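A single protein chain has been omitted from the complex, and every remaining protein chain is retained in its original position.
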Amino acid sequence: MANISDFTLTKLVAGIKKKDFTSQEVTESFINSSEKSKKLNTYITKCFEKAISAAKNFDKKKNYKGLLAGIPIAVKDLFCTKNVNTTAGSKILHNFVPTYESTVTNNLWSEGSFLLGKLNCDEFAMGSSNETSFFGNVTNPFGDKLVPGGSSGGSASAVAANLTPATIGTDTGGSIRQPASFTGIVGLKPTYGRCSRWGIVAFASSLDQAGPMTKNVEDCALLLQAMSGYDSKDSTSVDTKVDNYSSKLTEKVKGLKIGIPKEYRVENMPNEIDKLWKRGIDYLKDAGAVIKNISLPHTKYALPAYYIVAPAEASSNLARYDGVKYGHRSKGNNLFEMYENTRSEGFGDEVKRRILIGTYVLSSGYYDAYYLKAQKVRQLIKNDFDKAFNDIDAILTPSTPSAAFKMGDKKDDPVSMYLNDIFTVPINLAGLPAISVPAGYDKNNLPLGLQLIGKAFDEQTILNLSLAIEKRANFKRKFKVWWS
Amino acid sequence: MSIDKDTVKHIAKLARISLDEKKINSLSKDLSSIMEFIEKLNELNTEKTVPLTSIINASLRSRKDEMSDEKIRDQILKNSPEKNEEFFVVPKVIE
Partner (left out) sequence: MAGKKFDYFIKGEKGNWEVIIGLEVHAQVLSKSKLFSSSPTKFGAEPNSQVSLVDSAFPGMLPVINQFCIEQSVKTGLGLKAKINLKSVFDRKNYFYADLPQGYQISQYKNPIVGEGEVILDMPYGTRKICIERLHLEQDAGKSIHDMDPDNTFVDLNRSGVALMEIVSKPDLRSPDEVNAYIRKLRSIMRYLGTCDGNMQEGSLRADVNVSVRKVGEKKFGTRCEIKNVNSIKFMQMAIEYEAKRQVELLEDNKQIDQETRLYDTKKNTTRSMRSKEDAHDYRYFPDPDLLPLNLKQSLIDKLKKELPELPDEKKERFIKEHNLSSYEANILVSEKEISNYYEEVIKGCDKKLASNWITGELFAVLNKKNLSITQSPVSAKNLSALIKMIASGKISGKIAKDVFEKMQDHDRDPQQIVEKEGLTQQSDPKELEKIISQVLSKNKDKVIQYKSGKEKLFGYFVGEVMKVSKGKANPPLVNEILKVKLK
């Protein structure tokens, strides 16, 4: 008999409704697999007792109304969860217990699900390999020494290894899509403003978005529907109707025009990435889509622009971590010494690097040359997409320039780490929705993903297209369970 | 643009992060290489471009002038590393 923890979210929701199994059975199954997977180090905080309690409660009340009725869900430790430790993967928040619940997680609980635990991530969502967390590295189920990607590394790993039915992560420069690609799962970054940012530990305010990370496209549509929606507490939240992504999900993509941007064919692009891309094009052709070559001329400037805007906003967003109101506080003979020691001890190296870069590019004399310039480039990148989308419905690119790499590989060179985000970052700058769907393997049998980029608030189209790819790619997550 | 040690010290001071000599050296190296990467933007002539002011094509929404009655002082102070019943407590500022 198949393990309950192998089932997709959709199957689990249906199964609970049909009474094939109880919420408690489901919860116990995931707790079981999670307890056996400590080596992956996906959890920062486990909420197993509370989850069992919630499951039992659900089984008693039998309220099947919600989209996620009876489902335990672990979430990235960037979402503030009421009365549950929320750390953002950082020492500076290691003991922080919010008295409030983020809007997005609240949306999930309102649909009948409950918290299973808080998942590991790069510190303050800054990283592409989950190697910067105060709570240790996360390992990719596909290999002992392999990174799962980042910053939502714990999330990706947990879904891939069946430790949670699905999860939600955050994406600022690729932090959902890149780890999804590295672990062979589906990850979607919604349009900026689709999901509320209230209660999510902020990294870069104009780029952050919460999104679903799931085993397949069907699950992704369901979870996206549950978590999205307007929030008046977030001034950047957009008041536009949430589609019934789930029921409108279809493979029928005939006639849709798919753009292939030539600038994404980067120098020294690995052969297998190129091949995967071509296979993706073929899959979509097979589904009846029309392929068009397009140009996004400013693509190569996206990453440098991102590494100005994101750190700048982060340097300001992280100024509140000063040891006064919450979190870690170091000793100091006076206020400023206390600040300096607290932040020095509390923040890891990558966070420090980004805060310093951010401070520098905003500092007196440099604002115009860097920050303002980056915002201009951002406008140009957005214009590229807007122009292209006049004639097409979606854009297809690879998700990442490689498969998962070894831990420690990029430790010495921050810039080489940043290059991981080369395909994902432009989308955050333009505020568009994008999804990574697993589509193949590299020569070492490590998963590779394809990215679909959509028009603003047209998540439905990219979900449908990824379903078409998913059905044809027939990707199976194949790995040995080496960790239990 | 290389970021020398004095610049590192200066920005660290602005950002209120203390650094030892070793850290300053390694950061000088790291930040310089990041800045070199960022400087790629200089290839672009953006004189006539208007900078992005917001990704969302909308105006700032406002709320009514209604006050919430909730007194949540204990919640506010709960997580503070040092406090008393009424205040946050911090080491003195040297003025």
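Each chain gets a letter, A and B, in the order it is written, and its residues are counted from 1.
The rule we apply is simple: contacts are C-beta pairs under 8 Å (C-beta built on N, C-alpha and C of every residue); 3 or more make two chains touch, one makes a residue touch a chain.
This structure is a prediction, so every number in the text was calculated from the model and none was measured.
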Hidden-chain contact residue, picked from the options A:Leu93, A:Ala160 or A:Ile357 = A:Leu93
Inquiry  = If I consider the whole complex, including the chain that's not displayed, which of A:Thr191, A:Thr214, A:Ser228 or A:Thr359 touches that chain?
reply    = A:Thr359
Query = Which residue, A:Glu131, A:Glu313 or A:Asp421, contacts the hidden chain when the whole complex is considered?
reply = A:Glu313
Query = What residues on subunit B make contact with the chain left out of this view?
reply = 10, 13-14, 16, 53-54, 56, 58-73, 75-77, 82, 84, 86-95
Message = Applying the definition given at the start, please give the residues of subunit A touching the unseen chain.
response = 80, 86, 88, 93, 96, 98-100, 102, 197-202, 204-206, 232-236, 312-313, 315-316, 318-320, 322, 324-326, 335-336, 339, 359, 362-364, 367, 371
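We adopt the following convention: only the chains that are shown with their structure count from here on.
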Key: subunit A and subunit B, separation of their C-alpha mean positions in angstrom   = 23
Task = Mind listing the subunit A positions that touch subunit B in their complex?
result = 95-97, 99, 192-193, 206, 232, 235-236, 238, 298, 300-301, 303-305, 307-308, 315, 319, 322-329, 332-341, 343-344, 347, 352-353, 355-357, 359-361, 363, 370, 372-380, 382, 413-415, 418, 430-431
Task = Report the residues of subunit B in contact with subunit A in the complex, numbered from low to high.
result = 3, 7-8, 11-12, 14-19, 27, 30-31, 33-35, 37-41, 43-44, 46, 49-56, 58, 60-61, 63, 72, 75-76, 78-82, 88, 90-94
